[in-house]
Every structure is written in structure tokens, then in C-alpha cells.
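Of the protein chains in this complex, all but one are displayed in their positions.
This part shows subunit A:
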């Protein structure tokens, strides 16, 4: 009787509400959950994947193609000598807690990031800052100790976003930024919810709300997309499933580029890898195309140095380390290892590392190098390999943009110590002239390629799956981010 009618009506209402709601909310699947929500005090890219551009903004910002545009700074002047940057801030910008953004917040953020006891994961970005002065509430002057050609680029990083002293204490649980979305809720182990910021200074978000759902298992990720439980899966973990999504009219597959140079990281201090001949032998033993096909199902661009192929300054040096097992064996013999040797291969969880590792182990076995494979979870990998430097070989994708300067850090985990390279990087930092910079960057790429510092495998592809009606997503990943500010549902 009536119960049934009520039931039907309720169901119908729910259905209509659901249909209406689906147009202005989006559910994004991500593989990794952030450890906390402060992008300025952790290395975890998962934090930026949720918050960059959505909740937090910097003075400048990345666009999808990797270019830099004004963010919270409306404009800036650079002094003749390249030392003084005067940023003009946008007016009428407020944080999500209602406080206004002024020059004091910028000074606070930059000083906090570069402080002695700062927890910032990328302190090098701020190393050249000498002083930060508040000129007036809308103007801030940054003086560098030496010219830095990439300063505006540095300020676009997720580690350089502007935070407020009023809300800094709770930032790890309740992030308060200036972005087009406000943080709403975090159900740990499951999801983070964002809602539209009605007081946003720029073009308001087209979505009313956004939910990030964390699904670490590739099979579960596949099922969640297929069942349309998530509308977008950013950085989809199982490339083998993409052809199925492509064949399905409900979905679109976005294939773009990332800043992720995937490398066979080699412990340059550990014998026998301290011998350049051994490293060269390693490089010639690797068949990149087999790794791209076998581990990434064809997605990825071969690289011969630590530089992104879509960058205009990229030099194709893949020939330097072309696949040539015979040459590799000869080099090993020359280096004093005619029968090869045994080393460790420690693999973090992503499939490029786990599968790539098995393929590389098989390829190295061909030339006589035996590897003991150990599979590690991320925290163990960071502890043993990244901090402990207890490894022979490992596979990892370096997703930071323009990070060739890590080779100038002798204490970095692969421990490449070459004074000539370090000097080159110092020169680069002091150069602002674009042509000269380009020349220096190419020189740097050649130098590490000739030294065979690491095995250069491929540039990680940005692989995302989305409902075909979701528009405005980034195809490329110039930094770890899921920028939802321009995302909308097509009718």
C-alpha cells in the first residue's frame, strides 16, 4: 500500500538528488594517502597530489604544460643584478579561516621554510634567499644572496606555498590555504573531502565539492574505476588495464608526461660500482625498450640522462648506453669481473620498480651480474636505501621537476661526487641568461651520462583514467598535483 509509494518516492528523490549531485562533485582516486596535510614539511608527494593548487597556492604556480604563471603574486620586478625580487600581491585574497593574505604571511612562509630548524623537504629551493622584507601589506621584497635563474620556478613548488601564522599549528590536520577549495574532512585510511571556497579571489571552482579516495591496491583501483565508484583515477597504477578503459566508451585515458626520470639508481660509493667501467657495463646490459614494454606495457619514453624529454633543453643521449650485452661483458672483464659479481637490487612498491626490477635482474644475469632482489615498502625503502644508503642497485622514479642538481649533492643517496659537476651547478645557479643556461644544462646532462652515474631507463608517463564527461584535468604532471580548479562535468 502506501509504504510502497513512499519507498518509491524516496528512491526517486534519492535518484534525482544523486543525478543532480553528480554534476558538481567529483571523486578522485589516488594510490597513496598523505601522511599529514602540510606540504611545507614533508617529502611525501601524496600531500601535493591532494592539496597543490586546490587548497594551497604559492607566489607563482605550475600550469599543466610545466610553465610558470603568477599565483598569489600578481606581478613582480626583478632588479638588474637579478638579486632583488619585488612581488606585488593580489588584493582581496583571504585564507579559508577568513584572515587576509598580506605580505606578512609571505614573509612568514618563506622564513619558516628556510629557517635553521625547518622541516621543509626542499630547503634547497630557499637556500639563496638572503632577506625577506615587508614593504607594505601588498608588497614583499625578496633579496637573494646570489642570482638564481630558477627562483620563480622554485616558488611554484608545493613546498613553497604560502601559509598563515594564524593557522600553522593545526596545518597537519586542518590545512588552511587560499585556494579555490577548502579542506572539509579527512577520514584516515579512506578519503579527504574538499568543498568549494565561495570567497576565492580568482575564477571560482566549477565543482561544489571534491573527494579524494585512497585505493592502494591496483586490482581494487581497476574495480573502482570500472564500477564508477571514482570518476577520475590520477596516476593509475596498472598500465596493463588502460587498453580496456580505452576500449570502453564510458572512460577516457589521459596519457601525458611527468617529471619522473625512472632510473636504475646505483650506489656510486659501493664497490664495484665506484668503477665507471662497471657502471658503463651496467648501462649497456639494459634493454630499455624491453623494460618499457614489459613493466609499463609500452607507456614511457626512453631517456639517456637525468632530464625530461619534453624539456626544450633535453639532449637525447640514449645512444651512449645502447643495449649491447657483448660490450657490457667486455667492459666487465676489463674492470676485473670477467665472471660478473653479485649485488643487491632493492625495489619499492610501484609496478615500474617491481616488474622493471625482475626484467633488469634477468638482463643483468645475461652478462653475469647476479642480483638479490628484495621488495621493500616505501617507509623501509626510505630508511634503508634513501637514508641508510645500504643498497647496490634500486629502481625509483625521480618526480621532482628539473632536479638534475641532485647530482651536485655528494651525500645524496646514490653518492655521486664529482667536483666538476658541482661547479657546473654553481655556475648554472649564477646564470640568468636563457641561452647560457640551456648550454650549461646540456653540458650537465652529458656529464652524468658520460660518467654513467645511474642506469637511465625511461620517463614515467602520466597515466590517468577519467569518466569521459569530466573535463579540465591535467594530462601532464609537471609536479605532483591533481589540479581540480578547472575541472567540470560536460553535459
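By definition in this document, a contact is a pair of C-beta atoms (placed from the backbone, for glycine too) under 8 Å apart; a residue touches a chain by one contact, two chains touch by 3 or more; residues count from 1.
Keep this in mind: contacts and distances are computed from a predicted model.
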{"item": "Name of the absent chain as recorded in UniProt (options \"Na(+)-translocating NADH-quinone reductase subunit E\", \"ABC transporter permease\", \"2-oxoglutarate ferredoxin oxidoreductase subunit alpha\" or \"Probable chemoreceptor glutamine deamidase CheD\")", "value": "\"ABC transporter permease\""}
{"item": "Contact with the hidden chain (one of A:64, A:184 or A:244)", "value": "A:244"}
{"item": "Residue among A:359, A:424 or A:466 touching the omitted chain", "value": "A:359"}
{"item": "Hidden-chain contact residue, picked from the options A:218, A:302 or A:486", "value": "A:218"}
{"item": "Absent-chain contact - pick from A:24, A:111 or A:293", "value": "A:293"}
{"item": "Residue of A:127, A:335 or A:373 in touch with the missing chain, whole complex considered", "value": "A:373"}
{"item": "Residues of subunit A (touch criterion as defined above) contacting the omitted chain", "value": "218-219, 222, 238, 240-241, 243-244, 290, 293-294, 355, 357-359, 361-362, 365, 372-375"}
